[in-house]
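All protein chains but one are shown at their positions in the complex.
Up next, chain A:
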Amino acid sequence: MTTDKDAPISGEMPRNEGTDATAPADPGPDADGGPGTGGAAGTENLDSPLHLRPAELRGGGEVEHRDKVFELRKVSVSYGSHRAVGDVSMDVFQRNITALIGPSGCGKSTLLRCLNRMNDLVPSARVDGEVIYHGENLYGPRVDPVQVRKVIGMVFQKPNPFPKSIYDNVAFGPRTMGIKQNMDDIVEEALRGAALWDEVKDKLTSNGLSLSGGQQQRLCIARAIAVKPEVVLMDEPCSALDPIATLKIEDLIRQLKDEYTIVIVTHNMQQAARVSDMTAFFSVRTSEGKRTGELVEYDDTEKIFSTPADRRTEDYISGRFG
């Protein structure tokens, strides 16, 4: 983790120069495609800043910035006439951990629940704008929310295992999808994936609620990944846990990154700094007595925590925020 953090700060300038050096190589093919254009030097100068940005990001540690999973375009969520969070535009990248941070009531959990249409369960909730998932608007007319939730799983703030055996908890998701074969293997794989197998392999038939809080939360993660989703949304997954259980979950989240795209809401800034690749900072704007959440800044986690562009982010990060 420390190497990740040190690298961009110390290596930022050299890398920019490096990308400048590689930039001419990029337009190279373009130039080959259009040999007829005359002023090659002029177009290079214009193109290079455009090419610079993704190239720069690509170099940022292990971060994979190219494949977008979600593209949010001017997303607003309202409860009745009250707008909880407004005009959020951001991209979520594949196999990345994206953290949403901000003060209470800034709508980060609401926004998270938009991403797998859990807000549909609140009768008064309305979503405006587009939530595009691999090119498909999740709120399009032909999208079935049940199918959405099968590919975009969720872990909640408070561990919520079903009042069933550990085995049945994990097997519930696959069973609802009609899977009957190899259930033992699926359960074992999911529990191993959630780093819980060694602790529960001898008591798979005991009730999920008999586990400790941290184990219950890992059981919930196992339950979520048993259906092989692409994305796992986590709504403050550690806020009900003690520090040791929190560290275990954080380790787990970092491991899960190899296979899943993770979006995590957290109140804990250190947690966001420890686990995430990208961080979005939300704030509350109060106008006419109504509080609306808004996206202030979204960038690499290192950047947000070292050199935030916005004053409000800096105040929040350094603890000067009310």
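Note that contacts are C-beta pairs under 8 Å (C-beta built on N, C-alpha and C of every residue); 3 or more make two chains touch, one makes a residue touch a chain; residues count from 1.
Everything below uses one rule, namely that contacts and distances are computed from a predicted model.
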Protein name as given in UniProt for the chain not displayed, "Phosphate transport system permease protein PstA", "ABC-type xenobiotic transporter", "Molybdopterin-dependent oxidoreductase" or "Alkylation response protein AidB-like acyl-CoA dehydrogenase": "Phosphate transport system permease protein PstA"
Of A:68, A:150, A:254 or A:267, the one touching the omitted chain in the full complex: A:150
Residue in contact with the excluded chain [from A:164, A:254 or A:291]: A:164
Residue touching the undisplayed chain, where the options are A:69, A:84, A:99 or A:118: A:118
Contact footprint on chain A, counting only the chain that is left out: 116, 118, 121, 123, 146-151, 153-154, 156, 158, 160-164, 172-173, 176-177, 207, 209, 220, 223-224, 227
